[in-house]
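With one protein chain withheld, the remaining protein chains of the complex are depicted in position.
Chain nomenclature is as follows: A and B, assigned in order of appearance, with residue numbering initiated at 1 for each chain independently.
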Amino acid sequence: MNSTVASEYSSEVHSTPIEHRFNPYSDNGGTVLGIAGEDFAVLAGDTRQVVGYSINSRYEPKIFNVGDDIVMTANGFAADGAALIDKFKNQLKWYKFDHNGKKLSIKSAARYIQHLLYGKRFFPYYVSTLIAGLDEEGKGAVYSYDPVGSYEKEQCRAGGAAASLIMPFLDNQVNFKNQYVPGTDGKEKRPLRYLSLDEVLQLVKDAFSSATERHIQVGDGLEIFIVTKEGVRVEYYPLKRD
Amino acid sequence: MFRNNYDNDSVTYSPTGRLFQVEYALEAIKQGSAAVGIVSSTHVALVALKRNAEELGSYQKKIIKIDDHMGIALAGLAPDARVLSNFLRKQAMTSKMIYNKPISTQSAVLSIADKAQENTQSYGSRPYGVGLLVGGYDESTDSCHLYEFQPSGSVLEYYGAAIGARSQAARTYLERNLDTIRGSEAHLSQEELIVHALNALRDTLAQDVELTYKNTSVSIVGKNTPFALYDDENVQQWIDKLDAVSNSRNRSNGDDDDDDEDDNDDNKDDAVKTETGATADAGESAADSAVGANIQTDAGQEDRMETE
Partner (left out) sequence: MNHDPFKWGRPNDATYGAYNHHIAQATPYAYEEQHASSTSTTTSSFPKMNTQNPIITGTSVISLKFKDGVILAADNLGSYGSLARFTNIERLIRVGKETIVGISGDISDLQQIERILEELETTQEVYDNFDGGDDLKAPHVHEYLSRVMYNRRSNMNPLWNAIVVGGFDKDGKTPFLKYVDLLGVTYGSSTIATGFGAHLAVPLLRQLIPEDKDYVNITEEQARECILNAMTVLFYRDARSLDKFSLVTVKNDGEFKFEKELRCEGQRWKFAKDIRGYGSAQQ
């Protein structure tokens, strides 16, 4: 059947029906960032929640300690993010019931989250997911996901609204991309080394204050979850509120 | 030999208004090793005696965590308890998930009581063969509760309760010490609560058995105290707090006033068995006679002979 709608300004004929229906998604802005160190990992996010040009809340946390020294965030569509994290928390509880209180390794948590995301492959959770913690050797670990569950273990990853602003900065400052040993005429790459926790926290704060300057959906507050062998602790820093 | 015609299914009443299958299920609880629970104003302690089927085998799990604020102790068929505990865990999680609220101890125990009751009314089903002590702390009312769940679907709240083999001895202990445990000026610490529970459990022991870290499970839950379960090596710290680890009637210095009653315990159990017409752990002949007795009193008019 030919469905044609001619506008009053042209005789151009559209052959596709105008879609007018409920859109189950929205974008609630915000940005998140995870960095793994030698014996620690951090997961940070701003606390602003937006829809369109409106600021819903200046303090709506989106990073959670889900148990077993794993911290998690799912940034993008806030309702999906919250649903995913709730689901994971519940499954972690069952895991502990079924395995006599055994601690879930971050490797297993990572694989399990892939299944949660892929399970909704055809009606995805519209989020970029990050988890951070310590691996079985006690080294920092960050895992990142796309909305349908493809995942990877990385040294660092930014997600959400200002990911494209922060990620190149991280490439340069964490993985020393485009950095060369002085005097080698750009022939010898700067050797990689682990950053200290203080260095990482400074990077995170710089990344977020810069993103706040340049991205309208980022700001208000910065919450940083730090995982060490002592456990999880949280730090909060105010960001610009404009 | 006469056969009971009213125990083929759980839905048929005997002419005297009894449901034999349900009563048999209650007997299954008495086959299990004992479990004891006590509640103070701030805490609930659940303790239990574990059995191992054979020397090389593991001990049966007797106490199960339901949530941070709730746990159960069981006596009877362990697989039935596992199914029920999984159901309780789901209920607890659902409550947190959709109401953002820990499930109250009473609604939790009523949810399984409803399941149990259904089995007493639907053809082809078997009542659960397990009794549970459900202990929990309710955040919303800031109170602790202890309930006994029975396969009949009945639920009662207790200050102290005991189920399982020779549990009458534990109940006797609890009754005698009710004032120290629950009196108006009694404010038991967690530790004292557990010691009382273990004392009660100790009185259910058979002659040559002692409480050891291998056969004892201890748990505590309450205000600002997430459910904690102590098994194996971790139990020793609690056992060390007892003045003795064997049943008081078997100790040489023995508390004299206990003796007469404790000696009767087994007989008492038997009395109960006969009354409810269950098979218990007695030999086959004993069971037959008990059942026979029931037929004669309850359904004597049937007078049907066994076919074999």
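Operating definition for what follows: a contact is a pair of C-beta atoms (placed from the backbone, for glycine too) under 8 Å apart; a residue touches a chain by one contact, two chains touch by 3 or more.
Note that this is a predicted model, so its numbers are computed, not measured.
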item	value
Touch partners, limited to displayed chains, of the chain removed from view	A, B
Residue among B:Val11, B:Val83 or B:Met97 that touches the chain left out of view	B:Met97
Residue touching the undisplayed chain, where the options are B:Asp7, B:Asp67, B:Asp138 or B:Asp231	B:Asp138
Omitted-chain contact residue, chosen from A:Arg21, A:Arg193, A:Arg214 or A:Lys229	A:Arg21
Absent chain, residues of subunit B that touch it	97-101, 104, 106-107, 110, 138-141
Residues in subunit A touching the chain absent from view	1-6, 13, 17-18, 20-22, 24-26, 28, 49, 51, 54, 56-60, 77-79, 82-83, 123
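Just so we're on the same page, only the chains that are shown with their structure count from here on.
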item	value
Rounded Å distance, subunit A centre to subunit B centre (Cα mean)	49
Complex contacts: residues of subunit A adjacent to subunit B	86, 90, 93-94, 97
Footprint of subunit A on subunit B - complex, ascending	65, 89, 93, 97
